[in-house]
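One structure, as C-alpha cells, below. Some questions next.
A single protein chain has been omitted; all remaining protein chains appear in their positions.
Just so it is clear, A, B and C label the chains in written order, and each chain counts residues from 1 on its own.
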Amino acid sequence: MTLLTTAPADLAPALVPPPATRTLTLGKAVNTALRDAMAADPKVLVMGEDVGRLGGVFRITDGLYEEFGPERVMDTPLAESGIVGTAIGLALRGYRPVVEIQFDGFVFPGYDQIVTQLAKMHARSLGKVRVPVVIRIPYGGGIGAVEHHSESPEALFAHVAGLKVVSPSDAQDAYWMLRQAIEGDDPVIYFEPKRRYYEQGDLDTTRPTRPLHGARVLRQGTDATLLGYGPTVKTCLAAARVAEEEDGRSLEVIDLRSVSPLDFASVAASVRRTRRLVVVHEAPVFFGAGAEIAARVTEHCFHHLEAPVLRVGGYHAPYPPSRLEEDYLPGLDRVLHAVDHVMSF
Amino acid sequence: MTLLTTAPADLAPALVPPPATRTLTLGKAVNTALRDAMAADPKVLVMGEDVGRLGGVFRITDGLYEEFGPERVMDTPLAESGIVGTAIGLALRGYRPVVEIQFDGFVFPGYDQIVTQLAKMHARSLGKVRVPVVIRIPYGGGIGAVEHHSESPEALFAHVAGLKVVSPSDAQDAYWMLRQAIEGDDPVIYFEPKRRYYEQGDLDTTRPTRPLHGARVLRQGTDATLLGYGPTVKTCLAAARVAEEEDGRSLEVIDLRSVSPLDFASVAASVRRTRRLVVVHEAPVFFGAGAEIAARVTEHCFHHLEAPVLRVGGYHAPYPPSRLEEDYLPGLDRVLHAVDHVMSF
Amino acid sequence: MESADREKSPGSTREAAAPVQLLTPDGRRVEHPEYSIDVSPEELRGLYRDMVLARRVDAEGVTLQRQGELALWPSLLGQEAAQVGSARAVLDGDHVFPSYRDHGVALCRGVDPLALLAMFRGVSNGGWDPEDHGFHLYTLVIGSQTLHATGYAMGMAKDGAHGAAVVYFGDGATSQGDVSEAFNFAAVYDAPVVFFCQNNQWAISEPTEKQSRVPLYRRADGFGLPGVRVDGNDVLACLAVTRAAMQRARCGQGPTLVEAFTYRMGAHTTSDDPTRYRDSAEVAHWAAKDPIARLRTHLLDTAHADQAFLDEVDHTADQAGQRLRALVRSMPAPDPHAIFDHVYADGHSLVDEERAQFARYEASFAETGGN
Partner (left out) sequence: MESADREKSPGSTREAAAPVQLLTPDGRRVEHPEYSIDVSPEELRGLYRDMVLARRVDAEGVTLQRQGELALWPSLLGQEAAQVGSARAVLDGDHVFPSYRDHGVALCRGVDPLALLAMFRGVSNGGWDPEDHGFHLYTLVIGSQTLHATGYAMGMAKDGAHGAAVVYFGDGATSQGDVSEAFNFAAVYDAPVVFFCQNNQWAISEPTEKQSRVPLYRRADGFGLPGVRVDGNDVLACLAVTRAAMQRARCGQGPTLVEAFTYRMGAHTTSDDPTRYRDSAEVAHWAAKDPIARLRTHLLDTAHADQAFLDEVDHTADQAGQRLRALVRSMPAPDPHAIFDHVYADGHSLVDEERAQFARYEASFAETGGN
C-alpha cells in the first residue's frame, strides 16, 4: 500500500491531459488493471464464476485466463459463500484474491463470509492477520436486465466496519482504484457501475491520480453541490450542464468515489461554499448512503446550510422489471427536480 | 391483520393501568405471545435451533414444545439459510412460521434467503403470494457475551424493501408487537432487546395498545427529543430523568418501536415542538438508523430545527470484546453528553 | 472432449452408473429392471406434442429476443424430454418449484407462456399465481428454491396431504450451500420432495467437472436420500423415474434426488456466446441424441403415429408460437405506478408516501408539458 496509496492529494480535474494516456472503456480499464496487477504481483489471483475461458459475463477478465493460466484465474464452483470463504483462506496464505461476483443481486449467499469473517478477521487477530481480498461487484441498473441484476447494495457493506467500499465512475479511476484496492491490505468491496462499462475515457497508467478514498470535485459551482458516485456521476454532470444552460445555475459536482470511508472533508468544504447539497445514488434512499451523508453534513455544516440536504435515489420497492427502470432510477429529470427543490428553500 | 392491526391509534402512556394486567419480564411476554399465537392459530409454527426441549438459549420458547409438540415447535438443523428457506416454503403452504435466530450475529447465513426471497416474493408474484414469516432475533449488547452475540444489524434489514423491522422495549409491546407481526401478512424482522429480557413490566392481553408501526411518546418535554428503540429506550428515559434533575431540562422521549416503516409523522411532530433531536441506538452510527431519521427529519423540519439532529450509537468498529462494551455502547453519559451538545447550538 | 467421457476423467473418484433409459437414442423401447412404465400410444403422442410445443415456444423466445422484444431468453433447447417427462409425473395436489429455464414444465402445468415471456420482456418479475397451476414463480438466485420446495413439502406432510413437491435446478446449482441444506432438511424431516436436477453439462461456461468431483446423483448419498441418474433426453425414462420418486414421496417414503443427464444445446441465454468455451463437436454429439427425434422415430417405428399427426403437431405448435409473438409485440408497457404495488401485503407508510410523491412528480410534467 505504499506506492499507490500515497498518491498526491486530489488534483481536481487535470487541466492538461497527462502524457502517456490512451482511450478505452471503463470495462477495459478494469480489465487492464487486473492484468497489470497480476503481472506486478504473482500473489494476485482472480476467482469467480465464469471468469476463466469465458472472461466473465461482462468480459472484464477477458484474456487473463489465457495469459495467467488456471492457477491464477480460477473458475470456481457456483457458490458465493465458498468463493469468498476460500478467498479468505487464500489471503491468509499470502495471496491477494480478487473475487468477481457475477451480479449485485448474487452477493448475498456470500454476505455472511464478508460480514462476519472478512470484515472482522484483522481486528479479531489484533492486527496479526491481514485479509487483502477485493470483491468486485458489477452493480446498478439501466441495462434492461432481469431481477437481481440491477441492484445497488453498497449501504449494506458500508455499515459494516472492517470493509472499505468504493466505486469508480470513469476509466482512469476504474483502473487506479482497483490497483490501489488490490495493493491495500484491507478488504475492499469494489462496485463497478455496469451501465458505464462501455463509456470511453482516458487512462494514464504511469501513476495514480489521487488517493483511493478521496472525493473529487469534477466541476466547480456556487449555487449548490451535486454529489454522486459510480453510475450517477455522469447523471450529475449532465444535470449540472442542463441547469447551467437552461436556468443559469452554477452547480458544483462531486464524485464521491469512496463510500467507506467517506471523504467528508471534501464534501463539507464544498457544501460550506455552495450551502446546498443534493445526493444522487441508485440505491434506495431509505437507509442509503444519502442518509449518512445528509446526517453528517447537517451535523457539521448546520449553520452553512440554506436548505436541507436532499436525496435522489431508488424507491423503497424491489428494483422493478426493466420496462419500469427508467421510472425507478434517478435520471436527469429527477435530479433537476431536486435541484429546483433545494434552491427553493 | 384485521383485528390486531386496526388497533386504536397511539394512546401515549396510559394513565390508569388497564384492568387485566399482570407483571412479567419482557422475555416472558415474548414467550406468552408465542403461546397465545400458537393457541389462536394452528398454522403458527415455531422453528429454530434449540427451540424445542431446551426452550431456546434464552428460554423464550420455554414450554412450547411440551404444549404443542414437535410438529409445531421444530428443532431445526444448524443452518440459518435452511431455516429461513424452509420457513418460506412453509409460509407458501399456508403456515405462519416464527423463526428464532439464536443470536444477532448468526442471521447472516440466512441473509440471502431473507433479502432475495422473503422480502421480494410478494412483489414478484404481483401480490398473489403472501409470505408471513416472522424472524425473531435477540439483539444488542450489554450482556457480557463473546463475539457475534451483541450486534445490532437492524439497518441491514431496514434498507431492504419488502421487510418490516420492529423492536419492542417493554413487556406490553413485546407481547403485542409479536402478536401483530405474526398476524400480519408481511415478513417481519422482530428484534428482541436481549439485555432487557429480564426487565419487569405490565402486560394486558385483552387488546393491543397501539398499531404495530406507530412510535410512542413515553415522556413529554419541551427542550429536546430523545429517540430510542429496543434496548436504548430505557437509557433515554434514564437520561431524561437525570437531565431534568441535574440540569432542569425537559426532554421528550420517543420509543420508535418500528424501524421500517418509520412513524415519521410522530417523530416530526415532536421535533417541531422541541426543535432538537438526539437519536440513540446501539448499532454503529455510520449508515445506521440515526442517519435515516436525521436526514428525513432535517428535510421535513428544516426551519424548525435549532440544532442538527445528533446521533449516539456504536462506533465504526467491530463490536468489542465484552470487557470494553460499556465503552462502546451508548450509555447514559454519552446520551447526556449529546444532549449538552444539541442544546449548545 | 465428450461429455460422457468427462464423467470418467481422473478427477472423478467414481464411475457413474449407466443412466436409466427406456428409449434408446435411435428410438427403440428397452426395459429397465427397476423402472418399468406402461404408456398408451395416446400418452406417447401427448408427450411428443408437449415436447414439440415446448421447443416451439422456446424458439419463439429466442426469436423475440433477437428482434428486441425480450430483454433475455434462457433457452431450454435439448432439455424437452427432461422437462416434459418429469412434469407429466406431477399430479394435481403436487407443487412444482421451477428455476428459470423450465418453460416446458410451465407449459405442462398449464401456465400461460405469455407470463413467461412477459417476465423476460421486463414487464413483470413473475406475477402468476402459484396456486393456480401448482407451479411456483421462477427463481433466479441459484438454488434458493430448493429450500422453498423442501419447506413446502414439510408443510404438505404436516397437512397430511397426499402430494409431493418437486424442485428443478441445474448442475451448477448443486454447488450452492442452499441445495445441500435442502437435501439435508428434506432427509432429516423426511419431506415429500423430489429434487430434479437437470444436468445439462454446463453452468454458463463451466462444465460439470468444475462443480463436482462425483456424478451429481451421488450427492444424495452423503445426505441419506436415494439418488438416481436418468437419461435426460429420454422422455419415458424421465417420466418413469420422476413418477416413482413422486409416488415414494407421496407415500411418506421421503425425498429423492433425480439427476437428468441431458445437454444444453443452445447458449446459456441469448446474452451468451458458447463458442468461447465449448466445442461444436460436443454439441454435434448431443444433437444425435435429440429427445424429440428419438420419440418421433419411436412413434413412427411403432406406428403409434403417422406423418399427418406429426404435421398437425408442428402446425399447432407453430400457430401457438405465432399467436404468442403477436401478443408479446402488442403487450402494453406496464404502468410506472406499479413500482409501488405489492411491495407489502399490509401496506407500508413509506411506500405510500413515495407513491404519492411519484404521482405528484409525474403530474408536474403533465402540467408543464415537459418530460
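Just so it is clear, a residue touches a chain if its C-beta (ideal position, glycine included) is under 8 Å from a C-beta of that chain, and two chains touch if they have at least 3 such contacts.
Remember, it's a predicted structure, so these values are computed and weren't measured experimentally.
Enquirer: So which shown chains sit in contact with the chain we cannot see?
Expert: Counted over the whole complex, the chain not pictured touches A, B, C.
Enquirer: Identify the residue among C:125, C:198 or C:211 that touches the chain left out of the display.
Expert: Residue touching the chain left out of view: C:211.
Enquirer: Of the residues A:35, A:122 or A:219, I need the one that contacts the missing chain.
Expert: A:122
Enquirer: Looking at the whole complex, which of B:27, B:55 or B:261 touches the chain that is not displayed?
Expert: With B:27, B:55 or B:261 as choices, the missing chain is touched by B:55.
Enquirer: For the chain left out of this view, which of A:53, A:130, A:273 or A:341 touches it?
Expert: Spelled out, the listed residue whose C-beta touches the missing chain is A:130.
Enquirer: Which positions on chain C touch the chain that was left off?
Expert: 11-14, 175-178, 180-181, 184, 187-188, 190, 209-214, 218-225
Enquirer: Since one chain has been left out of the picture, which residues of chain B touch it in the full complex?
Expert: Contacting residues on chain B, toward the hidden partner: 49-50, 52-55, 57, 75-79, 81-82, 105-106, 108-109, 144-148, 286, 315-318, 320-325, 327-328, 333-334, 337.
Enquirer: Touching the missing chain, which residues of chain A?
Expert: Interface with the chain not displayed, on the chain A side: 1, 5, 71, 76-77, 79, 81-82, 84-95, 109, 112-113, 116-117, 120-130, 132, 161-162, 164, 184-186, 213, 260-264.
Keep this in mind: only the chains that are shown with their structure count from here on.
Enquirer: When contacts are scored as defined above, which chain pair ends up with more C-beta pairs, B-C or A-C?
Expert: Answer to which pair has more contacts is B-C.
Enquirer: For chain C, which other chain has the most distant CA centre?
Expert: Measuring from the centre of chain C, the most distant chain centre belongs to B.
Enquirer: How far is the middle of chain A from the middle of chain C, if each middle is the mean of its Cα atoms, in Å?
Expert: 36
Enquirer: Scan chain A for residues touching two or more other chains and write them down.
Expert: 81, 105, 108-109, 147-148, 286, 315-318 - these are the residues of chain A that touch more than one other chain.
Enquirer: When you check chain C against every other chain, which residues touch at least two of them?
Expert: Touching at least two other chains: 124-125, 141, 177-178, 343, 348, 350-351.
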